[in-house]
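Sending over a structure as structure tokens; questions will come in a sec.
Left out: one protein chain. Kept in place: all the others.
Chain naming follows the written order as A, B and C, and within any one chain the residues start at number 1.
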Amino acid sequence: MSYRLDETASGVYVIAVTPFTDAGLVDEASIDRVVEFYLERGVTGITILGMMGEAHKLTSDESRQVMNRYLARVDGRVPVVVGVSQPGTDPLVAFAKEAMDAGAAGVMLAPVNTLRTEEQIQGYFSGVLDRLGSVPVVLQDYPFVTGVNISVDTLRVIFDRYANVVMLKHEDWPGHSKLTRLRASAGRQVSILVGNGGLYLPQELARGAYGAMTGFAYPEMLVEVCAHFARGNADLGEDLFDIYLPLLRHEAQPVIGIALRKELLRRRGAIASAHVRSPGPRLSAEDHRELDRLVERQHRRLAGASLAAA
Amino acid sequence: MSYRLDETASGVYVIAVTPFTDAGLVDEASIDRVVEFYLERGVTGITILGMMGEAHKLTSDESRQVMNRYLARVDGRVPVVVGVSQPGTDPLVAFAKEAMDAGAAGVMLAPVNTLRTEEQIQGYFSGVLDRLGSVPVVLQDYPFVTGVNISVDTLRVIFDRYANVVMLKHEDWPGHSKLTRLRASAGRQVSILVGNGGLYLPQELARGAYGAMTGFAYPEMLVEVCAHFARGNADLGEDLFDIYLPLLRHEAQPVIGIALRKELLRRRGAIASAHVRSPGPRLSAEDHRELDRLVERQHRRLAGASLAAA
Amino acid sequence: MSYRLDETASGVYVIAVTPFTDAGLVDEASIDRVVEFYLERGVTGITILGMMGEAHKLTSDESRQVMNRYLARVDGRVPVVVGVSQPGTDPLVAFAKEAMDAGAAGVMLAPVNTLRTEEQIQGYFSGVLDRLGSVPVVLQDYPFVTGVNISVDTLRVIFDRYANVVMLKHEDWPGHSKLTRLRASAGRQVSILVGNGGLYLPQELARGAYGAMTGFAYPEMLVEVCAHFARGNADLGEDLFDIYLPLLRHEAQPVIGIALRKELLRRRGAIASAHVRSPGPRLSAEDHRELDRLVERQHRRLAGASLAAA
Partner (left out) sequence: MSYRLDETASGVYVIAVTPFTDAGLVDEASIDRVVEFYLERGVTGITILGMMGEAHKLTSDESRQVMNRYLARVDGRVPVVVGVSQPGTDPLVAFAKEAMDAGAAGVMLAPVNTLRTEEQIQGYFSGVLDRLGSVPVVLQDYPFVTGVNISVDTLRVIFDRYANVVMLKHEDWPGHSKLTRLRASAGRQVSILVGNGGLYLPQELARGAYGAMTGFAYPEMLVEVCAHFARGNADLGEDLFDIYLPLLRHEAQPVIGIALRKELLRRRGAIASAHVRSPGPRLSAEDHRELDRLVERQHRRLAGASLAAA
């Protein structure tokens, strides 16, 4: 069967990496492996070809290859969202339709980085959304990377005008108040999953987020935290979150973050190589030792928490 | 025969548009037409798939299509430089090699927009240039668009280390002193062609530029100005330039510039449609009237100048 | 008598430099001299302590000194607008009131550079304008420098809500369509004077600008062009403008522009020293020779135009 993303989506849609071989080629076997890794940890869905999926460093053909392999391996077990952001509207729309035909549950769309006024922002999204028709869309709001600041008012205009925008990937920063205002605003409500590496996940769930769409290398924590909050156990959820916070904060660093995440996934057996495509960061021996220590401390805290719980 | 760009290149390498049909498809017939238009106006070379060639709004396949059609039509009559800038090094290098195999005289390369320190800039270019091997490279220095500021020192390091960097597309702004310092600096000299819409062409030729690499819709002016300067007739060259300056200044505006340029080329019969791909500017009725007036005034000045010369 | 700026203001409000001695101190004698220079050339008003007035490099005391000297010398002969932009609202409002008490006709205000969404922009201006009460305000819209993009919609909200905003200094870029839309929009109309070094003055007057607020070192040209347009002689005005365009385009360069302008004013006897405060540009020998040539060519064209007119 084939999922179709809608406004009720919640839980954890993990931002998936694009695995490469050490030589820099798309590693299809590791796509298969990381899919199983994510599913075993209980994610609700998988988002591929996002910014942390190094989508912008792939050719059109490679993007298609990665998408098809992910979709084939997932094989309808969970919904898959496909990032389609790119500078030109024509190729964007063509790729989005291709993704839906191939079985995607929806597509993710960030604004191009030249937009400034709200009229320009609304104009851009109208131009794309009119052509996407009924394709379910996740709007990615990530000013730190895109340079485009989308106000609550503009989001409301878009949500109310375009029924196919079913989800917001919320990663404005600072963004807690924006989340509160969005949830409190009159009009059509969409699902709000939070990004930003999950750095404020408990606060954001408390303010009404539906879940997370981010790619921390320990997605089982994100899954459990969201589940605790969904069951009304905010304190249990936040206790667990805080155990992971030191490493999460480390992985959430810009630039080097993708290299740390891939290295952690490699250590956990999810992918064969931590290779990041050029131009991109490389980890030094010092970076590795630092990571060792943070991981070891996390294990110790988790063991302590289990003892305490026992 | 096949040209190979080198450090002696001079004259006018026109920045070519990518013509689309009104429906937004690549218009191969107009590629043929605009090639003849450029050649009839005496350009030394043609640069395709640059920023004003809307390269970033094409799929990989369309880029290949545009490149092949341009190369086929030019058919060795002048050197063709192919813009290859893109976020990922792997696809960039693959496309550059494809371009050379297809008969390009060289490739043009701008830095990715995330580079900040000179070490990062040098690191980026080293990473790409090492892999490009002997492919002749034009380094595009355009901080207004890329956000990357490359110092004279860093350019010197690159020129002295990489013999395949044979040309600088100079469009730093303000940039006159940089040009003077580059020409005065010890070490290997490369060709310097100026961009920036040609807004300071006479000043830059006087400071040692070898010519222009820009896309004004009246390339015959650029050609004549460069020829006058090459023959030592700076005043004649600048007199001619000044006649065109009002319209050139108008076309050199950011954002709307590409729409003005395409409309002028359409009016001159060089392409069938002025279509700019989305997201992109559209001309209003007011914009058209304003353009009418500027063109008419230019014709009048040119007629007056001929009378004066007669 | 004391002027009060209102919505009918037109003509040329010259952006005045802040003259320093070679040692970098405020040069009060040159303030006196440049006031006479501007008045002799027929300007309608004078705007002091703007960005090109190096206001941000003055202490609070020096700003006060410059303001008082300018106001004293002008002595009510023309309206004086005082730039009051600064990061803190409290000092800004205090200085604005001080300026009005000292005899200013109004104050000029640009947004702080941290604003992004229109709600933030409106919030900022509301916060300041509420406190400025009845002080006549010129809103400076200069995204290239402030990084803040103000839409036509937001400008309309501000104009309609705050009757004390009587003028827009329009220097968005590209900005012709914005000007047309502002003039065509329903609601309270304010005076629109154009900045941007005057680079598009004829086009902007044709689209409904009321005049210019910029600081070209030959303000007599701005004055005459505006007068020609006001009398319906657009062609005469634009012919004159085009004669000055090569030098105007040169002076309008970012960064080095203020050094070129001060040097031209020094050569014309308007100020004693071309000193620009640190950090700031310095002219090289090459820069001076280039300027010599542009000035000489301008003189020649002007002489030619007189002959033709004779």
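The criterion applied here is as follows: a contact is a pair of C-beta atoms (placed from the backbone, for glycine too) under 8 Å apart; a residue touches a chain by one contact, two chains touch by 3 or more.
Predicted model only: the values in this text are computed from it and were never measured.
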Checklist outcome for this item: Contact partners of the omitted chain among those displayed are A, B, C
Next on the checklist: For the chain not shown, which residue from B:6, B:98 or B:118 touches it across the whole complex?
Outcome noted: B:118
Checklist entry - Which one touches the absent chain: C:15, C:49, C:112 or C:190? => result C:112
Next on the checklist: Of the residues A:165, A:199 or A:212, I need the one that contacts the missing chain.
Outcome noted: A:199
Next on the checklist: List every residue of chain C that touches the chain not included in the displayed model.
Outcome noted: 24, 54, 56-62, 87-91, 94, 112, 114-115, 123-124, 127, 255, 277-279
Item to check | Residue ranges of chain A at the interface with the undisplayed chain | outcome: 173-174, 176-177, 180, 199-200, 203, 206-207, 235, 238, 242, 245-246, 249-250, 253-257, 284, 286-287, 290, 293-294, 297, 301
Item to check | Contact footprint on chain B, counting only the chain that is left out | outcome: 116-120, 143, 149-154
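We take it that only the chains that are shown with their structure count from here on.
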Item to check | Chain contact graph, described as a line, ring, star, complete graph or other shape | outcome: complete
Checklist outcome for this item: Per the C-alpha centroid definition, the whole-Å distance linking chain B and chain C comes out as 34
Checklist outcome for this item: Per the C-alpha means, the centres of chain A and chain C lie apart by a whole-Å value of 47
Item to check | Multi-partner residues of chain A (at least 2 other chains) | outcome: none
